[in-house]
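The complex appears here without one of its protein chains, the remainder shown in place.
Going in written order, the chains are labelled A, B and C, and every chain counts its residues from 1.
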Amino acid sequence: MATETSRKLTMARAISEAIDLEMAADSRVFVMGEDVGPYGGIFGSTTGLFTKYGPNRVIDTPISESAFIGAAAGAAAEGLRPIVELMFVDFFGVAMDQIYNHLAKNHYMSGGSVSHPLVLMTAMGAGYNDAAQHSQTLYGLFAHVPGLKVVVPSNAYDAKGLMIQSIRDPNPVMYFFHKGLLGLGWMPSDDRAVVTVPEESYTIPLGRANIVRDGTDVTIVTIGAMVHRAVEAAEIAAVKGISVEVVDLRTLVPLDTGTILSSLKKTHRLVIVDEDYLSFGMSGEIAAIAAEQALEYLEAPVRRVAVPNVPIPYSRPLEQAVIPSTPRILDAVTYVTEF
Amino acid sequence: MATETSRKLTMARAISEAIDLEMAADSRVFVMGEDVGPYGGIFGSTTGLFTKYGPNRVIDTPISESAFIGAAAGAAAEGLRPIVELMFVDFFGVAMDQIYNHLAKNHYMSGGSVSHPLVLMTAMGAGYNDAAQHSQTLYGLFAHVPGLKVVVPSNAYDAKGLMIQSIRDPNPVMYFFHKGLLGLGWMPSDDRAVVTVPEESYTIPLGRANIVRDGTDVTIVTIGAMVHRAVEAAEIAAVKGISVEVVDLRTLVPLDTGTILSSLKKTHRLVIVDEDYLSFGMSGEIAAIAAEQALEYLEAPVRRVAVPNVPIPYSRPLEQAVIPSTPRILDAVTYVTEF
Amino acid sequence: MDSKQAVFMYEQMLLIRRYEDQMAQIYTEGKSPLFSIAAGPVPGEMHLAAGQEPVAVGIGIHLRNDDAVTAPHRPHHIAIAKGVDLNRMTAEIFGRVDGLSHGKGGHMHLFDPQVHFSCSGIVGAGFPPALGAALAMKRQGSDRVAVAFAGEGAANQGTFHESLNLASLWKLPVVFIIEDNHYAISVPKSESTAVSRNSERAAAYNIPGVYIRDNDVVAIYEAGKEAIDRARRGDGPSLIEIETTRLYGHFQGDAEAYLAQGEKDEWRHHDPIPRFRDLLLANGWLDSATDQDIQTRVNARVDEAVGFARKSPEPMPEDALTDVFAETGKEAI
Partner (left out) sequence: MDSKQAVFMYEQMLLIRRYEDQMAQIYTEGKSPLFSIAAGPVPGEMHLAAGQEPVAVGIGIHLRNDDAVTAPHRPHHIAIAKGVDLNRMTAEIFGRVDGLSHGKGGHMHLFDPQVHFSCSGIVGAGFPPALGAALAMKRQGSDRVAVAFAGEGAANQGTFHESLNLASLWKLPVVFIIEDNHYAISVPKSESTAVSRNSERAAAYNIPGVYIRDNDVVAIYEAGKEAIDRARRGDGPSLIEIETTRLYGHFQGDAEAYLAQGEKDEWRHHDPIPRFRDLLLANGWLDSATDQDIQTRVNARVDEAVGFARKSPEPMPEDALTDVFAETGKEAI
């Protein structure tokens, strides 16, 4: 039993295991995308699936994202349960019309008569010098347009449970995995994302944030890889006597406003950590919720730590300067505490 | 002199006049897009230009937005000054990769050695029952990704001055015109957008908000067609003894944070009115700025009036329910005043 | 084509024509004296397909209820030929609660899952979902097929290329129909398309390509049968381009100043409906009494649909907040 409960997985393995379980359980589920077949997905999200399920259920595509993502939507409307991979979220612009004018809106435009139960999984995130077209997070943009659920796991346990839930959801779900959390071996990966993962199937409801660390002085609201930076900052802050609560949103749509607010009512101080661009995105939305619904509790100005409205640069010192870091988070925590 | 200064123009005429003046002044300027030629632009942005400048400078295109917008970027890099029309901003998804991965980022990715002086003009806005794929504003999305200036005029005077400035700007500028402000005749149009416009060329700097109405009790920050709804609400509020200041941002990038903050320091109350989707967009950004930089001045929770995270519905009562209206704005103003 | 089919097609063409003519009329209600797109019982853009009936009917005759169709912004003729519920479709165009989408979709967003019909206001957007429907059908082991309709202007959108390639590669049961009505809004085909016939592009995807001249419903019927049978057999996709005519403007309110003098008169004189009627009469498949009956029936059918729509209430404002997500809808805000 000790061994059973202590099986640790990387996030990549957790994702492919989740897909495997659902493919085994439901013959309508299939995977489509570039290099998802024999290669197993550039980021390992489909490792082993081609061997197990063959080319009819694990389908390599041409580099025609509009066609194959739109086709996935069409197949979903006809009763299949596609999981389709957009290799990097940065490429969304070649297929965005199919995604946001159709996949996201058809349920509404049809008055509820058409559904697209579909998972659009995609890699995001910086930290390995792949520059401006391969390093973004962009989840805020997808959360802005109505009709897509937006899932951003920060560790293997959540990755598996959220993936299974996403596959079963009757709606289109954008599922983002951060390249730097996957445990790929050939890329730096956060050990904190490697956690115990049960072998069996389980789900995590969409729209429920996770308080990954309790605290009383400051709330950090964050998501994805930044959860671990936030926890690091919280650990350092603890040494200085500052008690930081870290809220991992896990999904942006639905957004767990309740958890954010109850944390704020306890701590009275808010720092938002976001690997997306600073302006007009997630960090603004969370701050706005605070300004609308918890203003009387706020004892210090809100602080946002995000990418400072520049494309992601290539060179290491430049990239490291723009991606939110533990010291920058700590500065923000200190600022709101000392205010 | 009285006649000269009182020439009033519709916004559509102001835009085409601005383009005309720049085309006359600079042979590098040309226009490209669907139906911009003999038709004069579906929304009249190029009326008269084909007759005056001919098919070499006013170029009809196939329905190939990726190709012609990308081509405009390429032409700009080689020394031309394209004005390219995306007929409705709602169509951005078919060309977004060219827009945001290239047009927006090349200057940065090239370390400043490549420039794209280009205006991408596009129609936005609801109010005439064109439903979910033809009624959005979406400026928040373009303001989120770094590298594009974002211009949203609310009246003919601003439309002309901002267009000329945009054409002369060395950067890519997204220029949004609201269909319901253009004075097209075949579509409801706000008379408040028809204002006196000088015949000569003039510019309005990007990044400078306009206080369209002074007030002391509440600040409304808004843009585009909503400026007029906000002014209406302010007029009604004035009758009730509430003094509302209305800030027309005019551009989202650059954002005139200074004007927002000084108004807030005077009024201590903030309402944001935005025709874009509520969450993860402009309204969140403005609220966040308040929560970061003017928290101690806020005497009431921030209120946002925006499209409540649903696609724009077709039917009149449904559409009217989701587009911010004068009564909804007034409610918000009352709320923050009485808080 | 036997006489029964021919008469059925004729009746459908009349139904479509009557529908579009009625819609053109109704669309003006409440919009005068000055034309305002936003006024009256039917607001928003209105793209009518009078003149393009042969395309919808000549293809639609070969389709079953369980076959899928995607249509573009100009969808009525295709919807009618596919058997979309005319009452609910009309109510949708009127923006009423009994509409297919309870008023949320409107004229460019008609969805009738009963007959696997959908459309979109984005040019070229219907190709990929048709692929997807065909993929589902193939995987499900059925002999169903999908058909994507689009204008000649749409054939220059990237989705056309990506979709035809993928359809051929995966040998999907899908047929691509291009309605060449000579214009994309004001832009003539010659100024948008580097080849005179899109059917020539079929070779770029290793699939059959056919061009049909002259809005000829009989030829459309034949080519449609071949392509759809082929898809049903599992032999893969085809591309058919059909020369047709747009008897109204691009949308209602279009002044069509870009047309050459007399261009439209030519189209009107070459109206496919009287031509087909003459053929049926000549073949002895139709007599004028039957023709009269059909006209009466068709008019009544359209009147019924319009009556149904007019009677249906408008949706309640709060309904705008539902249907963003399946299930509870409570995530909508």
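Keep this in mind: a contact is a pair of C-beta atoms (placed from the backbone, for glycine too) under 8 Å apart; a residue touches a chain by one contact, two chains touch by 3 or more.
Keep in mind the model is a prediction, meaning the values are calculated, not measured.
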| item | value |
| --- | --- |
| Among shown chains, those touching the left-out chain | A, B, C |
| Chain not shown: contacting residue from A:K105, A:H134, A:R250 or A:H268 | A:H134 |
| Contacting the left-out chain in the complete assembly, out of B:L49, B:A76 or B:A209 | B:A76 |
| Hidden partner chain, touching residue among C:F94, C:F111, C:F149 or C:Y205 | C:Y205 |
| Absent-chain interface as seen on chain B, which is shown | 30, 56, 61-62, 64, 66-80, 82, 97-98, 101-102, 106-115, 117, 146-147, 149, 170-171, 207, 253-254 |
| Positions on chain C where the hidden chain makes contact | 156-162, 164-166, 168-169, 191-195, 200-201, 203-207 |
| Where the missing chain touches chain A, by residue | 34-35, 37-39, 42, 60-66, 90-91, 93-94, 127-134, 185-188, 308-311, 313-322 |
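As a working rule, only the chains that are shown with their structure count from here on.
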| item | value |
| --- | --- |
| Most distant chain from chain C, judged by the mean position of its C-alpha atoms | A |
| Between chain A and chain B, centroid-to-centroid distance (C-alpha), Å | 31 |
| CA centroid of chain B to CA centroid of chain C, Å | 35 |
| Where chain A and chain C are represented by their mean Cα positions, the distance between them in whole Å | 40 |
| Residue list for chain C, restricted to those that touch at least two other chains | 99, 101, 103-105, 109, 120, 122, 158-159, 324, 332 |
| For chain A, residues contacting two or more additional chains | 66, 97-98, 101, 108-109, 146-147, 253 |
